[in-house]
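Missing here is one protein chain; the remaining ones are kept as they sit in the complex.
Each chain gets a letter, A, B and C, in the order it is written, and its residues are counted from 1.
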């Protein structure tokens, strides 16, 4: 059960941080999609380490190879297997963590659940696992594009510094992926300061989808909201999600929170979008708006109190190479997960009516 | 796909608000659990309409009948079918809504998705669907109890009024299920005022689980966090979810947000619980803490601007019997969903090791 | 897991032989299908007990009620719940079997698996469970009909007596559903003789589907052949299945077994159909041809040697009301299962290409 997401467009990721390779298998991708490895690499490069001063210095090219499911540049409908080999894994820094549980990490819970684990670089719990999600998301984006839909995301807040405007063109121009260049500068400074203090910062990401067809999502358990929520909380370090006005809506009255309908250009629209693009768990055609809370990186270069596998107290200093804030690199991961949810539901929606 | 939740302990709900009956089928419930219909009814009575001044006056006894899967008071391992018959459905109030889309409701999106829908009382999109979830949750609670775990929930905030203390004993003593009796009085007054103004209020619910075994949840896509998030956002009117410190954690540093480990009574504990009981998507043995944002009831007795199925503008006044705030009745629904997630993962965890 | 079949068009059955009711919930049925309860009842009447001298004398009207998912005579896309109440359950005959295992039945294996079971009339292992399959199949047939496809079945052999010709018009004219009226007479006589000898007979059923679209089935694990095989072997008393020439093909050479292609009326046909309508696990457009082996009814009114729950030897005489051969009543069940597989794959096929 562990590593699969999706109903029709379904991905299964595999691989450990310091194992020989990581990958993803995508089942249910329709035949007939033009797909080149560069389409995938473009997204992977947005996620990879070493891309800027605010990311881990680990040096992984993260080169994708397509091993199946694509023939002469077009998908065949059969499983698409993508792989990347780990090049710069340095396990020596982790040897002293073999039997000690890092606070904030999955070390203890994996040990308790499985009894046996690959501790190197976090093993399976490393965010390197998201490589496969971003790769699959690149393909999901093509399905969205076939219907005129797309996803994009940006950093809304880091370390308490929030953007004050949203300019989509600014997002990829700064290394924190903030949609506001002024706030971006302040965020970069704050991350620098946290790093200097051997500490780390969290933040808020916003992901949007535009041009989404009406009708995606199922009425009860598989509401679009529910599947998005699952997708987002499956990303490492994410501890909250909201759609539209989200937690803010609890302070409105119903008469304010309801988005009034009107007709524009022959289609039903709402004048506001407090709902974030879903009604009753089904897409309304308005932009999907999702925000997620990302906790500060758990690996901080300070002494911390913990215990070991013998249940003895220990003081540890976590080494290794870490992002002082994972927020910027989590943006393309969250985009990918939203694209996957929407692509999957677009396919599923084809069977909604006879 | 639409109406099933769970992997091993799996429920499928069915039924419309004004159809003849509603129900749920539960697959994968282990054999050997003592189960009486009163166990289920106890929880259903906490969810039903007409229980107090702050709920809809619709009069449904919501009596459960067990139709299969239980023999001589004990579960047999085969599907458990539970049913309740609608008694007080009054569809006349909805006839004028047959072709008009209520703002904030699923009317438009169901119409756009399916082309044909039961509009009476919201049909399938009515929160009456949650009857089956609460029934299934009552059984899930028995699985939790077998391991010494339990769930409970309370109202944290309604209409901007927040509790200032958490006293579990107070929860069921007030009709808003607030964990603070002083705040409860103020919430009740606020709901009364909103109702008088033909308006409605939203709020925040907190659900906790105690005594949860370590090891529940899968490492990547099926993180405990992710499954809880899906469960919560599948509940009508819920627009956000967070675990532990959730959105609040984004303003901590990593050194603050990490919960330090220590050993108490031979087991690993954390001194704080900012994570809300999960690490790397797997339960840590600390209390699971979940909060959800519930939007104000969309049905408000005011004139609203909308459109109809001919895409013509319309002004509507929604009649029918509604909760001025669904928060109090959503508490047992959210509890049920958390219980279901945990029970399912407890069963799944039995195959984690050889 | 236990009681669900299908991927998009998905049924879940529930209920015990002597419980209050039996039913089925169908998820994923497309909206927009005209559906009346009489469509369903028509098929259920072909399956019900008491319909002729060769079936059990238990008297069950097997009346279906539609409880959800259909509004004003048309499916809405939401779960369709169908129920029937048991009327003529007589549990007294089973009291002596509470702790004794009937040979050929599931008594021992249920006891060993679950520790606790409803023994009355076989409980969940009774073929009464197939009521829901036939009901769901009636709806699946409508999906097939929308594409010009249909299924039908007949008895090919009972008690060693095989048909010598296939005349579809004859099938429902005789109580054994043989496609050859001469053989039908001999089969009826053989069943009468077996019954007089307190014994029972098995046989072979053939199910066909015509007008099936090309392209149903997935290339590897979910081959059309594989899903049909699962469907057929999930029917009580079925112990074998074959497609096309099946076991007979093992005595051909490849040059004989290959069905040559040609073009007729603008579409690709094969001159022979040894493959039974599938190639590489995907429908070819030729008739689907499936045969299944049905074992003789395990309940025979003779003394049999067995053991009880205390592992003590026992001699039993199974009473109750049984079919001397279940073959005729299994025909509509097998038809239903084939219709369900094909309808499901027709929906799934909508996402095969972009």
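Following the convention adopted for this analysis, contacts are C-beta pairs under 8 Å (C-beta built on N, C-alpha and C of every residue); 3 or more make two chains touch, one makes a residue touch a chain.
Being a predicted model, the structure only gives us computed values, none of them experimental.
J.: Of the listed residues B:92, B:315 or B:351, which contacts the missing chain in the full complex?
T.: The one listed residue touching the chain not shown is B:351.
J.: Taking the entire complex into account, which one of C:147, C:175 or C:257 touches the absent chain?
T.: Checking each option in C:147, C:175 or C:257, the one touching the absent chain turns out to be C:257.
J.: Using the document's contact rule, name the residues of chain A that touch the chain not shown here.
T.: 1-4, 8, 10, 12-16, 19-23, 25, 27-28, 31-32, 65, 67-69, 71, 74-81, 83, 113-118, 123-124
J.: Residue-wise, where is chain C in contact with the chain that is not depicted?
T.: Spelled out for chain C, the touching residues are 1-5, 7, 13, 101, 103-110, 112-115, 124-125, 129, 157, 159-160, 194, 197-204, 214-215, 218-223, 225-234, 236, 238-247, 249-263, 266-268, 270, 275-276, 278-285, 293-300, 302, 304-307, 311-313, 348-349, 352-353.
J.: Quickly run down the residues of chain B that touch the omitted chain.
T.: 8, 28, 30-33, 75, 77-78, 143, 146, 219, 347-348, 350-354
We adopt the following convention: only the chains that are shown with their structure count from here on.
J.: Starting at chain B, how many touching-chain steps does it take at least to reach chain C?
T.: 1
J.: Among all other chains, pick the one whose mean CA position is farthest from the mean CA position of chain A.
T.: Comparing chain centres, C lies farthest from chain A.
J.: Mind checking the centre-to-centre distance between chain B and chain C? Centres are C-alpha means, answer in whole Å.
T.: Distance between chain centres, rounded to whole Å: 38 Å.
J.: Let me have the rounded angstrom distance from the C-alpha centre of chain A over to the C-alpha centre of chain C, please.
T.: 45
J.: Centroid from C-alpha atoms only, then distance chain A to chain B, rounded to Å. What do you get?
T.: Inter-chain centre distance comes to 26 Å.
J.: Mind pulling the chain C residues that touch 2 or more other chains?
T.: 8, 28, 31-32, 75, 77-78
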